[in-house]
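Complex shown without one protein chain; remaining protein chains in place.
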Amino acid sequence: MKAQILRALQKRPHGPALTASKVLLASYILLAIAAPVIAPQNPYDPLQIYGWEASSRPGTPGSGGYLYLLGTDGLGRDIVSTILYGLRISLVVSVTSAAIAALIGLTAGVSAAYFGKWVDVAIMRLVDLQLSLPTILIALIAIVTLGPGIDRIILALIIAQWATYARIARGVALSEANKPYTDAARLMRLPTSRIIFRHLLPNSIAPAVTLIPIEVGHAVALEATLSFLGLGVPIDKPSLGSAVASGFQYLLTGQYWISLFPGLALFGLIASINLVGEDVRRSLDPRNHSR
Amino acid sequence: ADSAQAQERGELRIATSYKLMTLDPQYANLNENTSLLSHIYERLVYQDENLELKPGLATSWRPLSDAQWEFKLRDNVRFHDGSAFTADDVVYTIERIRDFLKPPSGGFRSYVSGIKSVSASDPLTVVIETNGAVPNLPLFFSSIFVMNRPSEGFETTEDLNAGRSPVGTGPYRFESWSSGENLELARNDAYWGGKPAWSKVAFRVIESPAARVAALSTGEVDVADAIPARDVASLKERGARIASVGAARVNFVQFDVSRETLPGVTDKSGQPIGNPFKDRLVRRALAMATDRGILVDKILAGYGTAAAQVFPNGLPGTSANLVPGTPNYDEAKSLLSKAGFPDGFNLVLAGPAGRYPGDAESLQAVAQSWARIGVNAQPSAAPFSVFNTKRAAGDYAVWYGGTSGEAADIILHTLLASPNPERGTGALNFGKYRNEGFDAMLAKAESIEVGPDRNQALAQATELVMADQPIIPLYHFHHIVGYGPRIGSYVMHPRGWTTAMQTLAAME
Amino acid sequence: MTVEQMNRPLLRVQNLGLRHVSGDGPTTILSDVSFELGRGEILGIIGESGAGKSTVGNAILGLLSPEFHQTSGTITFDGKALDAMTVGEREALRGRRISAIFQDHTASLDPLMSVGAQVQETCLAVDRSLSRREARARAIDLLARVGIPEPERRYRNYPHQFSGGQRQRIVIAIALAGSPDIIIADEPTSALDATVQKQVLELLRTLVDETGVSVILVTHDMGVISEITDRVLVMRKGLVVETNFTAAILDRPNHEYTKKLLAAVPRLRIPAATTSAGEESGRTVHAIGGDPTPMYLVADNVSKQFGPLGFAWGIGRRKPKFGLNDVGLRLPRGTITGIVGESGSGKTTFGRIIAGLDTALAGRIRIGASEFDASRSGRRTGLLGRVQMIFQDPSVSLNPRMTIAETLEESIRFGAKIGSSEEPADAAAMMDRLGLARSLLERYPHQLSGGQKQRVCIARALLARPEIIVADEPTSALDVSVQAEIVQLLKDTITDKGMTMVFISHDLAIVQEMCSTVYIFKDGRVEDCGPTEFIFSRSDNPYTRTLINARPHRFIC
Partner (left out) sequence: MGLISVALGRLSQALPLLIAMSLIGFIGIHSVGNPVFNVVNIETATPEDIRQATIALGLDQPIWRQYLLFVGNVIRGNFGTSYIYHLPAFELVIARLPATLELASVAMLIAAPLGTGLGLVAGRRNGTLFDRTVLKASVSALSIPSFWLAMMLILVGAILTGWFPSGGRGSTASFLGQEWSVFTGNGLWHLVLPALALAIPNIALIARLSRSGTIEVESLDYTRFCRAKGLSPERILFRHTLPNISVPIVTIIGLQFGGMLAFAVVVESIFSWPGVGKLLIDSIQLLDRPVVMATLTFISVAFVALNALVDLLYAVLDPRVRLSS
């Protein structure tokens, strides 16, 4: 697995679209890291925000001595800065939660398929349970009992998302567990963990790899929904997702920029994660290696 | 084809944010219910757009003595089922609320709890005896829908919800409803007040503001209420018209002034400090540093009025002397220094999310303002129910809230009077603010009969209490209603009702 | 048909050169391959494993994966260059005019479609005039002709429910569904025992005689070559080293490699006169090994039933069928015991039960001092892991997402390890010993030829250094010269390391060479067993004799 991922990353990109997406994703990450340095305003510092300049059009000069390049939101935050800072939270929350959820879910799903019997029953009923519990309820419980915080949101998102991976992986692994190469692995008396992680998982992972970038997008949206209800990140420190979600109310108003620009940034982020994910999926397929 | 048909039949289609949750007019005292049910049911007294009391099903009323009121009823009024409206129905209504309905049904109980007995001295006269003076009784009756006495016993909420029997005297009769989805009404041709304008009225419950705006934009509905202020401009561009009025309510910041220490209140280095809000100077400083202009102009896009008291200026019981000032950060800072907080302090400013127009945004705007005098406020929004639970549990030090009432004194009574379960005062006074001078003035004002004197006394009491700043009134948001070409004009009501009676059909 | 057309070879391959291009640069797979195939001719292709035999077949079919690049040459079919054809025209050729039997029979079958349906759809595809029912009847007929027992009943079974040899025959049946001009048969009989092989070859011969179909027969089995082919092409390292009429090649090989190849052909030794030893006829069991050697692996009364086939909707359970019936086996330490028998007789099933992969209906297995209940899961009883298997289908028993190196390393790290004090096994050295280039270590299974995969499977099993190995047709895809080396290697390993081996094979010559004892399976039972010499020379069991006599005669001395 590790070797494959490494190899996947070393592989030169294929088409121009994928190159572009990798560049895009990389620059997103760089921008997120560099946000405090490059953002004209710190949108999390109330002293730097001028409420009277709320909803300024793109290009309006601001009191802070800089141009509101993409305008300001309904509270006077510079949209450019909000996007840059929001990116940090969104990236961390969504990528971490999707990655951990995928890890847990895939392991659970493949284990269920491999062990069968009561392990399968137990894991799968847990999945059923999880699937029928709305994220909002989980987030509410997590945040009310544990207090607010980004780690709680990540926790809630992990709880909300692992089950999907588990079901997908189990479905595929059920077929894989019956293939002769698994017999060979079992004969080798490999440690169970190795059979699961080294044999079944890589062979059941393809659909999940398609799913992960998509779920990253979901995580952003979920986090935004939670924030919108006051259950996510603090309202004065909007993530990219919550900037889009609260800006959404301005969609039909004339103040398009409040929603549009963060939305475009988010769109680009998720799209680039998806395209890079597609690239990773291709390189995980051994039959694509030589191409 | 859809709209042409509607025109022909004279159907009025309203998109409302109020979900009608029950057909029992006496179950819960929420605008959600009363706004829509006022088509079917009527009250003895009608509160007009200036919150003045006008004859409704009662043509006149007067106190016979300190503890006795007489209401004269309108003649020739018939219920939708054809039976005549008599004093007995009023007696039934009061008995039903007082004696029959059990909790959790409530909210109307407090209006009749002061009534000792009620009798029909003749078919069109009701005499009510109260425990002690209740000068507000006619006002209370402006909230109570009159029901028709059935042949025997009391009607249960379940019966009413089953949708077979809602029978009132109102201008429209009940046709059908689906809980939280829609309500259909038809003209009551036998209405005592003349022929209602529309042959049919269809309410569609659309909770999402964007969806209401969309439905109005496409002409699927003629009226949409609770339009977000930010959408007004583009709605106007698309040809819709807008009506608005300052709401008879206030949104405010409230302090916990009773406890010695408060959760989340620390000095700048994070060490807990004693309750700073016990000090009037701190409260004043924070009030002085609050920029209501941003709230009103930016967050509410102009559809709000900066507040300095509990009702918009000009309504009965308000004081003309209380006007919201512009922020004065320097003076606020010096007040803080004087109070012993030259560097300011940290606090968590709590509030509900998505409950009132501009609630979560206000938290942030207020925090921005306060930051200018060194008070570091961390805005923290929670779903309304979580907010309420936590507030009741004392988890908050300072919070954003909102309240409304039929009259200014009712708000003063619940929000600012000292908590006193026996008298029923201070139900919303979660900050445990106590001001005996104010309590006395309020009690005195409340004992005066409705009229200029009473209003004057209330205004004075308000001035006294606001000088102490137990709350920072922020704004009275405006109710905004958008309407389409089929509507000639729409009369706004400060209580925020949305009814067919407020519309005037456009002239063809 | 004009005379010119008659004389023109049906297929002509000229100077075909192919390269494989990958991230690590190009490798030449074929260079300058030329040959012709006339009508009604059977052309054998023999050669080293990995020489490019299968690749030639794929090139003719136009089914090379895109990373193969043709560097030179043309392929002409019936006077028309394949390059010049449109995609549609080439599609129209496949199945109808050129059909194929892939080397990798198991991987060739869609695992999710019943075999009957797979044959039937081919019938429908090649002959559009057929109705569904006619196609079904044809499919059943085809299955019967390739020797699938009870074709009506097994029509609805899925590929995994068949034995290796049966799957191979299903693939043959599919290839015969149309009435093609050319059949490209890539190792079509590698998994078949002598009797069935004979039946299949006869079927092919009849077909050639009756319909004039031409056949390209890739095989390493010299017996088959001598039996059926008209001409032979010898390949090595992507080159054609020699081509000539069969008899000429076999009798007067020119090229060194061909000579070496022929010299390496294992020969079955059958004494001229058979002396009758036992009076009993029919099912015979002979004493095995004198008592002095204690038995190391003992299996007793192993039975296996295959449950109701197909999907049960909870109603009308179908009757299960015996796969193994009361089978026993005993073998002393450090020996090789052969299992031979009809395709579908339960050899693989038995091997899997011994290895603890499948649970039996009943049976006991003893290894050394430990006893196992074969009717319980091998994982539970601890049987699993005591025995290594070399699987009959190498391609599907390799993890497609692990490189060869990873597979072998895993085996070294986790294998059962008999002598842990020994120097660590070395994957690269093992590759050398098996005649595999070390460069293959970095490849994935799908990038290897059939024989290469098979050797990787052998390497995997040996590197695990188990006490017991069940080798299920471990040399079926190997050319004879490599085969000879591997056989030697296996023998050496067994004696050096004191391993014990169950050797399942249909190649009697190899069995004779390797095994001290032989069991003959038929219909899920042990039909005959005894010391090798005895079985081959003196057993009077009729089935044993048929089996031995079914061998192509040329290579029997």
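Chains here go by letter, A, B and C, matching the order in which they are written, and residues are numbered from 1 within each.
Criterion: contacts are C-beta pairs under 8 Å (C-beta built on N, C-alpha and C of every residue); 3 or more make two chains touch, one makes a residue touch a chain.
Because the structure is a prediction, the values reported are computed rather than measured.
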- [ ] Using the definition of touch stated at the top, determine which of A:A32, A:V172, A:L201 or A:I258 touches the missing chain.
- [x] A:V172
Task: Hidden-chain contact residue, picked from the options B:L12, B:I206 or B:M441 - done: B:I206
Open item on the list: Just to verify: which one of A:A35, A:L140 or A:I258 makes contact with the chain not shown?
Closed with: A:L140
Task: Residues from subunit B at the interface with the omitted partner, ascending - done: 2, 21-22, 24, 27-30, 102-104, 106-107, 109-110, 157, 161, 178-181, 204-208, 210-211, 214-215, 217-218, 220, 238, 383-386, 388-390, 392, 402-405, 410, 414, 421, 424, 427-428
TODO: Spell out, residue by residue, where the missing chain touches subunit C.
DONE: 61, 63, 65, 91-92, 94-96, 99-100, 102, 104, 107-113, 121-122, 125-126, 158, 160-161, 171, 174, 177-178, 307, 311-315, 317, 395
Open item on the list: To test your reading of the contact rule: which positions on subunit A touch the chain that is missing from view?
Closed with: 15, 17, 116, 121, 124-125, 127-129, 131-137, 140-141, 144-145, 164, 167-168, 171-172, 174-175, 177-179, 206-207, 209-211, 214, 217, 220-221, 224-225, 229, 241, 244-245, 248, 251-252, 259, 263, 266-268, 270-271, 274-275, 278, 281, 285, 287
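Everything that follows uses one rule, which is that only the chains that are shown with their structure count from here on.
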- [ ] State, to the nearest whole Å, the distance from the C-alpha centre of subunit B to the C-alpha centre of subunit C.
- [x] 86
Open item on the list: Just the number, please: Cα centre separation of subunit A and subunit B in whole Å.
Closed with: 42
- [ ] Identify all positions of subunit A at which a residue touches two or more other chains, and write them in rising order.
- [x] none
TODO: Sort out for me which residues of subunit B touch subunit A in the complex.
DONE: 209-210, 213-214, 217, 228, 230-231, 233-234, 237, 291, 293-294, 297-299, 352-354, 360-361, 363-365, 367-372, 377-383, 386
Open item on the list: For a test of understanding, state which residues of subunit A touch subunit C in their complex under the given definition.
Closed with: 3-4, 11, 178-181, 183-191, 194, 198-199, 202-203, 284, 286-287, 289-291
Open item on the list: Quick check: in the complex, which residue numbers of subunit A touch subunit B?
Closed with: 46-47, 49, 51-52, 54-55, 74-76, 140, 144, 148, 228-231, 234-236, 248-255
